[in-house]
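Right, I'll just put the structure down here and ask away after.
A selection of the complex's chains, in situ.
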């Protein structure tokens, strides 16, 4: 069993959801880590959950990146540890410079909460290794500032390095600007860093892990991490970084 | 000295001022006058409604806390309580839609966590004028964004609600918000100050000059002068309230508190005096110690400020440091501002100076009580007169399209899409699919709740209209598979000093009382919002009912849409041909006339039990109550959001004979106590047998399936249309006012 | 022609954004920033004959849409 650290910023509000999914749905060890702490205490993976970390009146994630725990998260990521930023967690990763790009308000400015369709673009990350490439997942979004932006050179680099992990698509997986729900550059819904161990995504996989909630498509993302960690553990702790490689 | 003008400016009548003199045994100073004026405002004292509210049934085996505290509570099993209440923020939302609605959400959430409950869901009940008016669209946009802005940020899902449109709300929208929380049944925390010498603490946002006289504003009708009162609007800070919420819940787990109360309307005044009065003790505070956001605030201003996100609490002796530490963890500073005393007085100091001294109990409990004159509006007979035979009905398919595209009936997706309705991962019925339903983690149960009200019905007959609101809210909950166990209400009316309005209010309360008694649903609290008028024009009388129900087995939860093709469709309940007060009359004939639908509470109760029981035993797969738009609209809504499942249904010739008015009534009449269900495979016989046993009419009317909507009356096909086509009309009906097709 | 509309919350109104930023800056060690208030501004590119007309248009638009006079006040600047 692996231990997932769920970081709690004062305005996090999907922390309990991530915890519930990891612990009660997937049967893993899960632990809350208060943002003022400076240790991840041996966790195997880190989840930065959704919410409004500091009210996010200025910019989503802008203040959270200065929380004491973020230094530790950066070190953990640099050492190859798997980190998943969901929604606000993704925004925090962008603000912290752990992932490239930035967020604007949604194209139509309104907050949007609904199920969307995501196409899995790459599978060689700890959070997608169980998914088939091209598979379309139905997972909810809930954000007002999820309109991802990166300049053309950055996008070209992301494409070249295969760092775009999820895209908003039509239900059949075809790309169509009408289904790019928030107006993101290149319909990007999620991406990873160059080392592929840090993944940020706007949709909420933890909200799509139980049939009672309307979709189980998010499980493949969280289960991928469980399998990746198990594989890494089997291969020796030092090789945790290798978890990212399929 | 206090002169006549000052007394009037504080909204106190001569008689009321006389009573102040009697209570004090002397003249009040200005601070004291201010304190009396807010405590005795309609908003805080319920002086016009209290007498009538006593008629509501408030007791029941499951009731843990009835009216009088910050919120009511009912036992939901497993040692847990559902804590819930509804609040209005009508006036502020007209002045500043975003912030008015947002702070309304903040206020009701505080009421819930003050009771020691973790808030788990919100519902909103909204009324606006006609969307053809640009100003109304702006108000609607702002209100919805404000509810979203606050609820989404603090992380409490808005899982449902209702919204309706009528010209009577153009200058006075209604914004009612319901919140439900879950607490340990034996861990409810009450708002009382006890134990002389115990410390009184203030925690939360600093006090500014916000909303001074907000409570009196909410008690006076709008006129041109209200423009000047505008700076009283407050800005909400959901992030700060989130800190307050988490910190308070953490403190409450320690049993270090004696009592806690949020500072809502009338701020520090109301919270100190009510806590003192409830605890039968006195309370003394020093306004100098109150954290202040602005400089130069007077004791008067500090006592009357309505700054948001503030709480007052009493700590057990010796536990102060522990409590302060928890607040520090959340970056909040709890400040000791006074202590509980034994002399029954509310005493306010400004450093060394005594600035107010008032008997707390008299201030809180001896507020004036009015039995205001009431008489029905002169034009009531004209309102209730309707001759359906004189109407020239359009072809049914056209009428259906008109109804589906009415913003009143159309999909509310434009609204709930802006609300995070999924956070906390408990929402087991998707938004827009019926009542709000959340599971209770750690138990097998779920809770269902709905808010309902129909101002048009109440305008035509407040007594029956209010009963219908109770029945519909409870029926919506039953349609989710739940047994209703408690209710709350928000009474939105005009100026009670007018006998016709007072009559509406009294009749509506009678209606709620009788309906709740018959349906055995105790009322555990509520809110009264009066003076909802602009330039002498009152809104339609609008009691909004919130009903909470329990589903023993969360896996048996139902939504309103068909789940598969080939299911038998059964109409439960009986229709009487009637069109009074219907959306059809309004939409198609431009009339608000007639008698609202008849209601037999015994039959209603039998129907609700039947539906909840059939759901629990998995006899049915979906249930949707027939409400606005009648059977024709209800059937269409069963098809919508189902992935395009159609229906083929037929009902018999209406009893009124062959005239076209009778056909319209059969299709679009809003007869109460009816539910359309789709039946589990092979269980139709069981369902019909049970219905017969319960004395509930049950009419198999057709089957789900195909991609068309077909409805025949007396052998004649009235409507035959592609579901996709109807659904598109319904999807755009509200959204078209706010966004172009592409969005 | 360019007109800029500056919108701020009226001085007595709580500014949660400014407050949160101030607190964050203090935590980060910038105690010498005593207070922050946040506002928004709008750069309008307008068709106008002269500065006066541009100013008038910007003010109308501010009244109508950009500012809510209940809690906000605004100021118009015209350049050139």
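Per-chain numbering from 1; labels A, B and C assigned in written order.
Quick note on the criterion: a residue touches a chain if its C-beta (ideal position, glycine included) is under 8 Å from a C-beta of that chain, and two chains touch if they have at least 3 such contacts.
Computed from a predicted structure; not experimentally measured.
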With only one chain per type on show, what's the overall stoichiometry?
A x1, B x1, C x2
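Following the convention adopted for this analysis, only the chains that are shown with their structure count from here on.
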Would you mind pulling out the distance in Å between where the CA atoms of chain B average out and where those of chain C do?
36
Listed in rising order, chain C residues that touch 2 or more other chains are 16, 20
What are the residue numbers in chain A that touch two or more other chains?
54-55, 57
Any idea which chain C residues touch chain A in the complex?
16-17, 20-21, 24, 27-28, 38
Provide the residue numbers of chain B that touch chain A in the complex, in ascending order.
145, 148-149, 152-155, 237-240, 242-243, 246, 330-331, 416-425, 427-428, 430-431, 439, 441, 554-555, 739, 742-743
Mind pulling up the chain A residues that touch chain C in the complex?
54-55, 57-58, 63, 66
